[in-house]
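Every protein chain but one is kept in place in this view of the complex.
Letters A, B and C mark the chains in the order given here, with residues in each chain numbered from 1 onward.
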Amino acid sequence: MPDLYHALTLFLLLNLGAGLWRVVQGPTAADRMLAAQLFGTTAVAILLVLAQAGGVAALRDVALVFALLAAVAAVAFVRRAWPQPEDEHDRP
Amino acid sequence: MTAAFYALAGVALVVLGLYGLSVQAHLLRKLLAVNILGSGVFLVLVSLGGQPGAAPDPVPHAMVITGIVVAVSATALGLVLMLKVAAASGRPTLDDAPKEDRCPKE
Amino acid sequence: MNLLQTGFDGLLALGLIWLAWRALACPDLFRGIVLFIAFGLLMALAWVRLEAPDVALAEAAIGAGLTGALLLAALARLNRTAAAQTLPREAWRSGPALLLVLAGAGLGLAVLSLIPEPAGLQAQVAAELGRSGVSNPVTAVLLNFRGYDTLLELLVLLLALLAAWSLDADPPRREAPAGAVLDMLLRLLLPVLVLAAAYLLWAGAHAPGGAFQAGAVLGAAGVLALLAGWRLQPHLTGTPLRLAVTIGPGGFLLVAWAFAAGRPAAAGISAGTRRRSDPADRDPGHPVHRRHPGSAVPGLAARRR
């Protein structure tokens, strides 16, 4: 079982790394933000698995904080940083 | 082993942050660079504080938590200053930056 | 330590370096900020792997939540001041780069030679932990052994807030209404955020958590409310708000002053070197042992912004 946990965290981290390609590639700002949102969820999953694997209950609190604040950056993007007409910084 | 990975990553972050801070002209970039530089220092501090098998040293942890909180307040203040500079001069760089680095004034 | 964990650590360390490089080097600022947010997420995972869950909590609340929102909001206002946001591609400077690579190599060697470090302060902290009134060593260091540092940090937060207030004549701007979904999200999320902050503060005594993390969660709650267009009532924003943000450092100062005035010999001496016969050391109700009341100040500091 521990090996499965560690393989799972490694797999999830690789997943996250693959998602970075979408941040770099765009093409729209929304695509980059979507990828960041997926990173947050993946980090929550990694933390929960690590908490179980290492028997460290505190990591569930870290995951809890991640889950609570998952929306903050995305809301800041939608309410502030998203340019009204999609413009030049959305080109790849 | 774990500590060595992260300590070296911390050193790399310090180097990257210093390079960005000294070469980039845009003030927001400079703020990002300072944050990355700080993260590198924190990584080195914490990864040197632990020994394999033993309980980690809580003193660097406490210092790094303090550092993270101070870093975010300094970043917020820096962002306000940057906005003021940009509003006053029309560009988000400092005036003593070399000419070719300045953003074209719109 | 098996191969899978080593792979995880190596990948995470490389990912951190790559993200930092791309965040600094890519020509588009918005992309750089998103990469920086991802960098904060990975930093939290790195703290977990370094057995520093307290730091991971602070990083999760600040690095992944607050900083990203602040940077994005600042970038948006930068656009509004008609400043160019896409710079001409930064020139690659080989001179500084070479110098820094050399310095970095030296730094790396120095750090590697320090890795089997003889001993930190964990033995001293463990020896004094029983008298600190809490069982989480990091909280004990922050609020007992280095209480004056923490007081000064509250003052740093207050100063940053005051400076931002004095500089920032934020022109009132028209905002689109938040919409039903965002309003609903806030109505559901804000009470949970406040509850979670209280939980982190309470848990800090015996488990990872504590005042800073709780304050950061409250701060993020305030930022979220600001982003949705919720504002304080006008009659609360003047003197009452100013009083509220000074209560924390003020109360802490008062406790420190009372402590120093009452027992001049012990003032300014850290707990580690204090005389063993000190009667106050055994008194759990002594002011120094209490959690300071200013834990909400980081939250307030962020709330105004």
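Worth pointing out:
Heads up, the rule we're going with is that a contact is a pair of C-beta atoms (placed from the backbone, for glycine too) under 8 Å apart; a residue touches a chain by one contact, two chains touch by 3 or more.
Here is the rule we use: contacts and distances are computed from a predicted model.
Candidate names were "Monovalent cation/H(+) antiporter subunit G", "NADH-quinone oxidoreductase subunit L", "ThiF family adenylyltransferase" or "Dihydroxyacetone kinase subunit L", and the UniProt protein name of the unshown chain is "Monovalent cation/H(+) antiporter subunit G". Seen in the complete assembly, the chain not on display touches A, C. Only one of the listed residues, C:L24, C:A44 or C:L182, touches the absent chain: C:L182.
Chain A meets the missing chain through residues 1, 4, 8, 11-12, 15, 18-19, 21-22, 28, 30-31, 33-35, 37-38, 40-42, 44-45, 48-49, 52, 57, 60, 63-64, 67-68, 70-71, 74-75, 78, 82, 84-86. Where chain C meets the omitted chain, the residues involved are 179, 181-182, 184-185, 188-189, 192.
Assume only the chains that are shown with their structure count from here on.
The touch graph of these protein chains is an open line. Ranking every chain by how far its Cα centroid lies from the centroid of chain B, the top place goes to A. Averaged C-alpha coordinates give centres for chain B and chain C that are 14 Å from one another. Chain contacts: chain B has no residue touching two or more partner chains.
Contact of a single residue of chain C with at least two other chains is seen at positions 5, 12, 29, 33, 66, 75, 77, 85, 213. Those residues of chain B lying in contact with chain C across their complex are 1-20, 22-26, 28-29, 31-33, 35-36, 39-40, 42-44, 46-51, 54-62, 64-66, 68-70, 72-77, 79-84, 86-87, 90-92, 100-101, 103-106. Remark: chain A residues 3, 6-7, 9-10, 13-14, 16-17, 20, 23-24, 26, 29, 32-33, 35-36, 39-40, 43, 46-47, 50, 56-59, 61-62, 64-66, 68-69, 71-73, 75-77, 79-81, 83, 88-89 touch chain C in the complex. Here chain C touches chain B in the complex through residues 1, 5-6, 9-10, 12-14, 16-17, 20-21, 23-25, 29, 32-33, 36, 39, 43, 46-47, 49-52, 54-55, 58-59, 62-63, 66-67, 70-71, 74-75, 77-78, 81-85, 87-88, 90-91, 93, 96-97, 100-101, 103-104, 107-108, 111-112, 114-117, 119-122, 125-126, 137-138, 140-142, 146, 149-150, 153, 156-157, 160-161, 163-164, 167-168, 210, 212-213, 215-216, 298, 301-302, 305, going by the rule given at the top.
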